[in-house]
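One chain of protein is taken out of this complex; the other chains stay put.
Let's look at chain A:
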Amino acid sequence: MAATFASSSSPSLIDTLFQRSLDDVIRALRSSSSAALEAAAIARALDEIRREIRSPDLDTKVVALQKLTYLASLHHFDMSWAAFHALELLPSTSLPHPRAAYLAASLSFHPSSTDLLPLATHQLRKHLAPSPSNSPALAAPALHLLALASSPNLARHLAPDLLPILSSQSSSNLLRPKAVATALRALAVCPDAAPILFKPLVECLSLSSDPRAVSAAIGAFCELALAAPDPSPYLPLAPEFYRLLVDSRNNWVTIKVLKIFSRLASLEPRVAARIVDPVCELLRCSPAKSLVFECIRTVFSSLLDHDAAVRLAVDKIKEFLASDDDPNLRYLGLQALNMLGPAHSWAVEDSREVVIQALNDTDTNIRREALRLIMVNLCDSNVVDICNMLIKYAIKSDPEFANEIIDSVLATCGRNVYELIVDFDWYVSLLGEMVRNPHFAKGDETERQLVDIGLRVRDARPELIHVARNLLIDPALLGNPFLCRVLSAAAWVSGEYVEFSRNPLELVEALLQPRTNLLPPFVRAVYVQAVFKILAYSFISFIEQIQAGESLAIGNSLNQRGKQEGSDLLAAKSSSDQNNAFEIGHGVATADNAILFDSIEKQEIFKHESISCLLNLIETVVGPLSECDEVEVQERARNVLGLVLIIRGTQFWNIEEEHELTRDNKITKIVELMEAAFSEELGPVSTNAQKRVSVPEGLILNENLSDLLDILGDDGISPCASVSFSFRNHHPTETNKDSASAIEPNSLLSEHRKRHGLYYLPMDNDKSESNDYPCASEPLLPVSHGEDTEDIVKLPAQSLIPEKEKPTRTRPVVIRLDEGDGVLSANLATARESKHDLLSGAIRDVLLRNEKKPSSMHETSPPDRTSQRRENDACENSELISQQKESNSFGDREHGNSSSRKSRPHHKERIESSEQNEEKSHRHSGKSSRHHRRHKHRQREDAPLDIVPQAPVIQDFLL
């Protein structure tokens, strides 16, 4: 009774005596067979812990904390509530207590979530202080905690306490390497600490240091140099790094040094020239694969100008690739080859067999690397062979990898508006082939490319419609949900480019086959719309055929669809076939197929019967769709039926003599209307088209925009995707109202214009516009083909890929609008601002002015930025004055990329101290001249000639 009472308020002696140890808890967890039992065991343990951890007895408390640490770390339980209890145990004099507390803290503390962290400052300082009474067993975990959980403030306060450990020269000091790693963390969270911490870090690199300290320091410098956006502040340390590269027998160190050098070599060509020999030596002689691999990486990333080194590295790669028993080496070999890029495709060519073989590896990662490698090295000469091979291979491989292959083929071939593709007929048929892969699941991209090629590449359209026909006609494809997007594209193509089709009627039949009811409504809508277009086209052609037959002598004048040759042919053919037209059996529904296919064979295009069959078929299949509850499908179905009704309504079906037809006004009208509806060709629209419209004089774009907000609020005009379709001239007629979804916004717009006319440009501007920017759809009539290309070229200079002259085949024109790539990359470049700018700035200062006292401890937290900026403005005047001096002392170094990336706070710091710079840099060069006294005269000779901006700063250590 007493015990229960006590336990509710404070833990009793009983609790202490019968406390379960960590081992007991682990055993209990192990013995619980099911998840439910385990959860119960954990809940029980947590209950105990909550009670025990408040015990005044430290031993009880520490066991509770250990149990909690275990549960939190391995079973993901929150232990932030126990932060204070961990801190309570830190001052204990019994060694296991603070160790357990440190372990708990290092696994759970973080500056973002632990607000009690400042409470630890004093105890950490005590444990870090070098005194004989202080066991290193506590300094080590203290450093570890500091490395894991230091906040900027903690790092700033404790940075001076790291100094004694960092600078101790005793080789028995096991803490020094740890202090180095902790200092690295302190520098990362608090760049202001650089003036204090950086110099001891540099000293750790020196010859006299303990090898372990050197190893840790090189690791730290590697992190710093790799993470810095601009590693130039570390260039002055290159002599030290070089010494380590040559002298060190420790592979860890050498690997890190190589990493640093591959970063520095991009800044300073002499570094590359200098390290080539040692790297080659290591490549040849080192038995350690990790080191050899690092050498290969270094060569591939920064020594590409040195052919011998590249050859040597490629030879080593071949060894890697050939190691059948070690998948790791094969993987890394492929990965390294990937670094080489297309410029050194010979290296891949050398190992071609192995790379292709790797596509068959048991390891998906290796296969993926091999695929990546092959794709990187694709060029317009091998794209056909390799893609054919890959797509064939994809059929045999597992679903996941098959789709990866398809994905990368699509991505690589589609890159930069199909720059690799010369033979679009091939590519389009390849698309058709890959769709038939049983694992195919990349419908969206394939859909996009099929439509996109149709819009951009005029010459590919005949093949495109051939491929579309083959896809549409196959009933097996309809049930596959992954393919519906592709089929939607195929249906669109079949409607839009029906004039290239050999047999439009067959297309209609494919579009209306029974299994199309498996398609989702949005695809179905595209199908119905395609039927509409094909029907319109067929009917027009039929009428034209008749007229052509009548007026063959005069020549056909009705051809407004820009297919001069095609229709000539058509006219000739139709006149000769006219007599056969009625010989074929009558249009009963069951005989439809026979007629349709018969007409392919005979190459007869349109006949009375076939049109009649067509109308029957459409009525049978589309009729029920007019009741469909999907509005898109329903609307389009009704449109099609409307057209059928109109056609049927003409006398044409009643009279026997075809020649009477053309005299029927109604028919002429229908033909005219439909021609108008579909004569405009769709083209790609640049996302930047709007920007190229010059602003007319007197128009202030930003004025009264707030008024517009209200107006625009109610009729939302949908934003266009990257490519949108629109008609330039549209006739508000019955046949036309559904011809493209883009018309809807158009009509909305015109209504809007009516209501708010004052915000619009005058209507007659429409015509002059075409001089300013490309029309949404380029009317690419074959007659004026040459002029059109000129038109496009006129717009943006780079809008068309320069046509490559191939001996066998010329690349067709691919319409390409500039998509503003430049803007994107510029954004990326400017987005790279980080704390590291501050850090490298601070380090640069330290390296150049070693003796300088930590001038200013700026806060780096965001609120203080503003105050800094204010100061900045205040010292703008002095900035101007010091500009002159700065250009003398710092100018050479501030060239190029380093200056552009610099953040403002650092800039200010630099300016503040610029007066001391001249003096300091002199002192520095005096100091460091011990390395290079020998070469001083040479440096002076080189300096004016050197093209490298940093040259004067990097003391001529390497020559």
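By our rule, a residue touches a chain if its C-beta (ideal position, glycine included) is under 8 Å from a C-beta of that chain, and two chains touch if they have at least 3 such contacts; residues count from 1.
Here is the rule we go by: contacts and distances are computed from a predicted model.
Asker: Select, from "AP complex subunit sigma", "serine C-palmitoyltransferase", "ER membrane protein complex subunit 4" or "Sepiapterin reductase", the UniProt-recorded name of the complex's unshown chain.
Answerer: Missing chain, per its UniProt entry: "AP complex subunit sigma".
Asker: Going by the contact rule already stated, which one of A:H85, A:K178 or A:K442 would touch the omitted chain in the full complex?
Answerer: Result: among the candidates, A:K178 touches the missing chain.
Asker: For the chain not shown, which residue from A:D363, A:E400 or A:D444 touches it across the whole complex?
Answerer: A:D363
Asker: Touch as defined at the start, partner being the missing chain; which of A:R51, A:K259, A:H466 or A:R811 qualifies?
Answerer: Here the residue in touch with the unshown chain is A:K259.
Asker: Would you mind spotting which of A:S112, A:S170 or A:S208 touches the chain that isn't drawn?
Answerer: Only one listed residue reaches the unshown chain, and that is A:S112.
Asker: Could you tell me which of A:Q169, A:S266, A:S290 or A:N360 touches the chain that is not displayed?
Answerer: Reading the full complex, the residue touching the unseen chain is A:S290.
Asker: To test your reading of the contact rule: which positions on chain A touch the chain that is missing from view?
Answerer: Against the missing chain, chain A presents residues 23, 26, 30, 66, 69-70, 73-74, 76-78, 95-96, 99-100, 103, 106-107, 110, 112-113, 136-137, 140-141, 143-144, 147-148, 174, 177-178, 180-182, 184-185, 212, 215-216, 219-220, 222-223, 226-227, 251-252, 255, 259, 289-290, 293-294, 297, 327-328, 330-332, 362-366.
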